[in-house]
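Only one protein chain is missing; all other protein chains are in place.
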Amino acid sequence: MSHKAAPESRSVTTLSQRLLAPGDGLRQWWSTLSRPMKWIFGVGGFTLLALLPLNTPGFIDTPGISFGGTMAAFVMVAIIAIGLNVVVGQAGLLDLGYVGFYAVGAYTVALLTSPDSPWNKMGPTGFLSKDWAWLSCVPLAMAVTALAGLILGIPTLRLRGDYLAIVTLGFGEIIRLLADNLSDITNGSRGLNEIAYPRLGETEKLPNGVFSSGNSMGHANYGTWWFWLGLLLIVGLLLLVGNLERSRVGRAWVAIREDEDAAEVMGVNTFRFKLWAFVIGAAIGGLSGALYAGQVQYVAPTNFNIINSMLFLVAVVLGGQGNKLGVIFGAFIIVYLPNRLLGVHLLGVNLGDLKYLFFGLALVVLMIFRPQGLFPVRQQLLAYGKSARKLLGSADDSKAAA
Amino acid sequence: MIQECVEQFACQAANISFNVDGLLNGFWQLTVDGLSWGAIYALVAVGYTLVFGVLRLINFAHSEIFMLGMFGAYFCLDMILGFSPSGNAYSKGVALTILYLAIAMLFAMLVSGTAAVGLEFIAYRPLRRRNARSLTFLITAIGMSFVLQEFVHFILPHIIKGYGGSNAQQPIILVQPKTQFTIFGASVSNVTLVVIVAALVLALLTDIAINRTKFGRGIRAVAQDSTTATLMGVSRERIIITTFLIGGLLAGAAALLYTLKVPQGIIYSGGFLLGIKAFSAAVLGGIGNLRGALLGGLLLGVMENYGQAVFGTQWRDVVAFVLLVLVLLIRPTGILGESLGKARA
Partner (left out) sequence: MRGRVARSAFALGSAGLVVLGIAGCNQSSPEENKAQANLKIVEQVQIDENGAEVKAPEGVKAADPAGDGKATCPPVSIAMAGALTGPDAALGINIKNGVQLAIDKHNAANPGCQVQLKPFDTEGDPQKATAIAPQIVDDQYTIGLVGPAFSGETKATGTVFDQAGLVATTASATNVTLSENGWKTFFRGLANDGVQGPSVANYLKNTKGFKKICVVDDSTDYGLGLSTAVRETLGPVAESSCNISVKKGDKDFSAAVTQIKGANPDAVFYGGYYSEAAPLVQQLRDAGVTATFSSADGTKDPEFVKQAGEASKDAVLACPCGPATGTFVDEYTKKFGMEPSTYSTEGYDLGTILVKGIDAGKITRPDLLDFVRTYDGQGVARKYQWTDKGELTSTLIWIYKVQ
């Protein structure tokens, strides 16, 4: 029996496999690369992506909406997708109220820096001065959201499966309704305006820096700058999450996802690791919320509704639950496609309107034919996998030679 | 600094008005109104609870089945019976009005029942064939919910002119609400009476169907242990279809009653919130338990009304979600506990 990386058997090619073969082929090729090669391709790929807004080819460009702005939105949803992937894809906890963490992160930054907020703590100097406010608020937002994840997780993580899904859905809505109703604390539905953002590159033409909404001319507009910032954060997050995946924590998550009772029996403290997944996922969601607050500079409860929660779930499921690169692709699809098709009319119906219809259909079809998503997570040895494969491969060779 | 933040928060949070007087003054009126809303929640909750009991699946798209029922009722009144929307109350006399209502209810039940069975065939059966995980079922349910909503929102207007779209349907008002009598100071209108009585009758019929008939026994058998039930000669697939059908029929009836109460509520998004509340009701009473769903529905309707009297009308929806979360945390099996599968002599 050979232990070499065997190509998937093509003898049973159903229609779905043929349709989705490019994804599998790509994954196959990726897994044969060595670490340094993966890094080179990764860095190259990201650089190309970063340069895309500066010189957008015609068929990719989005008429009617700024490409940089679309990319900025994509990057924020990608970060959310990575966070949600930790919770849903890696630990297997279905969280339908993830938008609540997004809201907590955005509101933390907004409450501390918006002049409309009763909690505005901005001052002329120090950590919360105009120049540093946003940057100081980001770790604070992540911490507060992680705390929220802890508070949410402790009572609810005793539940399993569908019950957990519904409880998290309930919590997500409660957070939004609280933000809406407690107008003395959060300014209610009026929202919080003029939130701080990073001040960088202040010149005469751009008195507020490259991240302010004043920077709207040309290709390197503020959307593009937020996109670059987000890309950097994504790279950092991928490293972090990847490390977690290969560590004891990651293995515990896989065990919990596959069979929680068996994991418990084998000595994995499931409750603790589930809580960790929740907290880490929440912190990542809070990070994205902070980015959102800084970019749009206006936070109101209406954006954090259940529909968006479902949309984030679609990104994760579409891309491939458990696959951190796959979910980024999923996020790209759900942000980019509707913007690309904005204003395209077919038989009198504006295709941009039908965004949810298409995503719903995509979900249903995908769940029937390919529930693992477009880029499924591989079953693999998580630690020492490569060296194990090499050893076994060389054992095969020597056996063959003998 | 932390201390002042906490004090500030506590003072501001206490600004939620605690209007207990309002509750005590209008107690019976609130109870009566709450019961009529609760009746509608109860009927929809039965759909959730039956499907969960038999399939262990939360049918997220049930709220859209309800919404389709509303449009079905409207279609019947509009196209088949020939009333034209003008916002006027038609009084054709009592007997005729009840007849028209009954026809509209039957039609709504037909539409909803068909939609529910269709949903099972299109979305859930292929997954069962492939032995999918429960997570997959839930995601498919969410997807179908989107599809049905957006279908009514954007595609229906192109199929039937004047139906669907972003605005609610122009209401056809068959029954003008009039107070029939007062009980303990609470005025009971004819609409409230119709809703409660109709819901009661349907609920009792369903209870009889589940607990006293042969196919009801089949449903309980499959809920308890589907493999053994199959060995005993119960066709699992047929029972599943029947379960969805019953849920759909009741949702259609609830849809008609809802349009009696809120004639302006026929809109593509009209099912969503009600579905979540009905699901909370089912969980509250004990998911998988038929009587629990009915009890939970009535209880939720009443609690919601009290809550909005005490805290202010904008907190109405929060009450439902908070109840849901509390029940799931404290007693996930609900008030009456899961019992669809329990054997009854």
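Some notes on this structure:
Order of writing sets the chain letters: A and B. Residues in each chain are counted from 1.
One rule holds in what follows: a residue touches a chain if its C-beta (ideal position, glycine included) is under 8 Å from a C-beta of that chain, and two chains touch if they have at least 3 such contacts.
Model, not experiment: these values are computed from the prediction.
Of B:Gly247, B:Pro263 or B:Gly292, it is B:Pro263 that touches the chain left out of the display.
Of the options B:Ser145, B:Thr243 or B:Asn305, the residue whose C-beta touches the omitted chain is B:Asn305.
Only one of B:Pro126, B:Pro157, B:Pro171 or B:Pro332 touches the absent chain when the whole complex is considered: B:Pro171. Touch with the chain that is not drawn comes from one residue among A:Arg190, A:Arg272 or A:Lys399, which is A:Arg190. Across B:Leu24, B:Ile98, B:Ile160 or B:Met232, the single residue that touches the chain missing here is B:Ile98.
Residues touching the missing chain, restricted to subunit A, are 64-66, 68-70, 72-73, 180-181, 183, 188-191, 193, 208, 212-218, 221-223, 292, 295-298, 300, 303, 339, 342-343, 350, 352-353 (touch as defined at the top).
Touch with the hidden chain on the side of subunit B covers residues 22, 25-26, 29-30, 33, 37, 85-95, 97-98, 166-168, 170-171, 173, 176-181, 189-190, 193-194, 197-198, 200-201, 204-205, 208, 212-213, 261-265, 270, 273, 305, 308-309, 312-314, 316-317.
We take it that only the chains that are shown with their structure count from here on.
As a whole-number value, the distance joining the C-alpha centres of subunit A and subunit B reads 34 Å. Of all the residues in subunit A, the ones that touch subunit B in their complex are 92, 94, 118-119, 155-156, 159, 161-163, 165-167, 169-171, 173-174, 177-178, 180-182, 184-185, 310, 313, 317, 347-349, 353-354, 356-357, 359-364, 367-368, 371.
Across the interface of their complex, subunit A is touched by residues 5, 8-9, 12-13, 15-16, 56-58, 122-123, 126-127, 130, 132-136, 138-140, 142-147, 149-151, 153-155, 158, 276, 279-280, 283, 312, 314-315, 317-318, 321-322, 324-325, 328-329, 332 of subunit B.
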